[in-house]
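First the structure, in the form of structure tokens, and then the observations on it.
Missing here is one protein chain; the remaining ones are kept as they sit in the complex.
Up next, subunit A:
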């Protein structure tokens, strides 16, 4: 399987894959500390899409994808993920971390 190079592509296709067959699709994260490598995989055992990186900034993007999949999987494939892309989370965490940052 070829790795997908574009992150947005990867997100879009992985969500599509999950929605097409929620019961079979799984999302796997593999982290290898010794080599500083991170591989993400989404597969339904027919199709497999992967993304790999060694960049810390991609780990931040992954956090959003994690949230998308947690929401989709815990709430069901029809759950609304338009708000999940980090906004909700950031707003929820902002008051704790950044005191008086907004006002």
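The rule is simple: a contact is a pair of C-beta atoms (placed from the backbone, for glycine too) under 8 Å apart; a residue touches a chain by one contact, two chains touch by 3 or more; residues count from 1.
In this text, contacts and distances are computed from a predicted model.
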Omitted chain, identified by the protein name its UniProt record gives, among "Signal recognition particle 14 kDa protein", "Small ribosomal subunit protein uS7 domain-containing protein", "Ras-related protein rabc1" or "Replication factor C subunit 2": "Signal recognition particle 14 kDa protein"
Residues belonging to subunit A that touch the chain removed from view: 18, 22-23, 25-36, 38, 53-59, 62-63, 66-67, 69-77, 89, 92-93
